[in-house]
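Chains shown are a subset, placed as in the full complex.
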Amino acid sequence: MNASAAISELVIANRIIAHLRLVDSFGHVTVRNPENPARFFMSRARAPGLVTKEDILEFNLDSTPIDLRGLRPYSERFIHGCLYKSRPDVMAICHNHAHELLPLAVTKTVMRPALHSAAVIGHEVPVWDIRDRFGDTNMLVTTNEMGDSLASTVGKGKAALMRGHGSVIVGKTVQDAVFTTFYLRLNAEVLIKAKSMGETITYLSPGEIDRSGELHTQPDAQGRAWEDWCSQAGVAKPSRK
Amino acid sequence: MNASAAISELVIANRIIAHLRLVDSFGHVTVRNPENPARFFMSRARAPGLVTKEDILEFNLDSTPIDLRGLRPYSERFIHGCLYKSRPDVMAICHNHAHELLPLAVTKTVMRPALHSAAVIGHEVPVWDIRDRFGDTNMLVTTNEMGDSLASTVGKGKAALMRGHGSVIVGKTVQDAVFTTFYLRLNAEVLIKAKSMGETITYLSPGEIDRSGELHTQPDAQGRAWEDWCSQAGVAKPSRK
């Protein structure tokens, strides 16, 4: 995949995450430049549902823009730059405030997968609390120091909840990042309802997480969802591989 | 902004709050006349989703109409008049019965923000109970005495819950009032689910509320949502500033 194809897929991903309500007017998805791993693509500051090719900007891994073309960047681009820097295996990232997962993001409870399709979130999703290290802030990740702290909480994992704010998810591809975001939210919804009943929850075992997680990161599984979401969101499906 | 532009924006706001289901067939949003701060604009009594320019009426701050043109006003216009009177800084107001926040409006629990985007609701959202001062009523705010009582509960704040009824939100602009209404509802939804799980909720700290609240009342943040909502509701976005 070249840079141009990556940008096209990024635009589609923006439409999909808006259509699936994984984001509201805020949140963002990015992709590493496949032609230059020291850079990544991200829309200008705009609601994801409205993003077009003309909105895409390029950034260095310290989140400085290559050429703003007079547009305004997202102030939280540091989330992305710092994660691309710390995780060479990561090719795409989604930051969101999906409404249904927020009830878990206002607690300090580590999330674990209880659904086979949610095995893609990994063994544990930690909660990053910006206040722990940075005290009272406006809650946004607006410096490399903050981004590095968040990246350190994500560690080698797939995601982190951000206390009082939302979540961040990393992926091997744009499709992987969106897929993981979708099933992270579903896992949250299911846990919230199950906990409300007060019944004992059976989580996936470590072995199940590994095996089901591997299965659900295959292009076969993720491509099936992607084709469906492209159709639902009314966007053309890019030819895969 | 002149009176005519304010009316145009008010019509758009009506469509948006209906589209976002912040109101059902009841509820209303108003704007202070930018050319005459002693008056405000409000639709005739009609479901917000159906409001057009022709439905807009003008009122004095004691909620008497300037010219009804044979139309019927909302009986709860006193909510608006009294708040514009007590709060010269307020330029727009939204009164609603958003379904998702009502579970908190049937308790006496003061709401506090647990989400960064909900910092716009301020440090605390008090509950106004019409019964405390007026005894058994039909629950509507239909006199200046009732409106003044509600305004006094809102005080210098951003919003109040109305027991067994809904909520009222004030804003520096129409966009601010709608934005705050949206995230007040989201905060309520999230708290209701988090409380149902029985887990400990981490609320924003006072410093976080101040800083994140200031951030989220900037035209940059609110304009991003407004552009998105205009698109979703199928209405033309007015040129901003």
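By letter and in written order, the chains are A and B; residue numbering begins at 1 in each of them.
One rule holds in what follows: a contact is a pair of C-beta atoms (placed from the backbone, for glycine too) under 8 Å apart; a residue touches a chain by one contact, two chains touch by 3 or more.
Source: prediction; values computed, not measured.
Here 2 copies are displayed; the structure file describes the full homo-oligomeric complex as 4 copies.
Basically, only the chains that are shown with their structure count from here on.
Note on chain A versus chain B: their Cα superposition corresponds to a rotation of 90 degrees, in steps of 5. Each chain gets a centre from the mean of its Cα atoms; for chain A and chain B, those two points are 32 Å apart. Residues of chain A that touch chain B in their complex: 24-26, 45-47, 49-50, 72, 97, 99, 102-104, 106-109, 129, 131, 135-140, 163-165, 192, 195-196, 198.
Chain contact summary for the complex, chain B toward chain A: residues 114-117, 119, 186, 189-191, 193-194, 196-208, 210-212, 214-215, 220-221, 224-225, 227-229, 231-232.
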